[in-house]
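Complex shown without one protein chain; remaining protein chains in place.
Up next is chain A:
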Amino acid sequence: MVEWTAEERAAIQDIFNSLDYEDVGPKALQRCLIVYPWCQRYFGGFGNLYNAEAILSNPMVAAHGIVVLHGLDRAMKNMDDIKQTYAELSVLHSEKLHVDPDNFKLLADCLSVVIAGKMGTNFTPEIQAAWQKFLSVVVSALGRQYH
């Protein structure tokens, strides 16, 4: 089981409290598709992803970015058992979506970059550490049910 200090819980809660889902969600997914273009393989039905401009103006990418970001809510609400909370989502990503679990870390890194951009120097080393720990637990849980 993952141990969380009070400070770590507070840091993560703070980030979620001030999170603008409609802004951060799209930005994180757009950045993932631009910086790691092989991730586009999972979005064949999303239309025009040919270049950065297309990705940045693609409404399906923006909408899905918000969906993915809200997916983190359940982890934030169940920090003491993220592994179990995401068991079903892990099966979905493995059996139905066939996503290479290495990609989870790529999206997590892009999300960290977007949040750093929004928080500026408020994204202190302590907050970054708590946030990256949270994301690595999420990434691990999402990869857990692959076989």
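The working rule: a contact is a pair of C-beta atoms (placed from the backbone, for glycine too) under 8 Å apart; a residue touches a chain by one contact, two chains touch by 3 or more; residues count from 1.
The rule is short, and it goes like this: contacts and distances are computed from a predicted model.
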item: Undisplayed chain, where the name is taken from the UniProt record, one of "Septin", "Protein YIF1", "Golgin subfamily A member 7/ERF4 domain-containing protein" or "Hemoglobin subunit alpha-1-like"; value: "Hemoglobin subunit alpha-1-like"
item: Among A:2, A:68 or A:113, residue touching the chain not depicted; value: A:113
item: Residue of A:2, A:52 or A:87 touching the missing chain in the full complex; value: A:52
item: Touching residue (missing chain; options A:31, A:83 or A:144); value: A:31
item: Touch residues of chain A, complete complex, unshown partner; value: 30-31, 34-35, 52, 55-56, 109, 112-114, 116-121, 123, 125-126, 128-129, 132
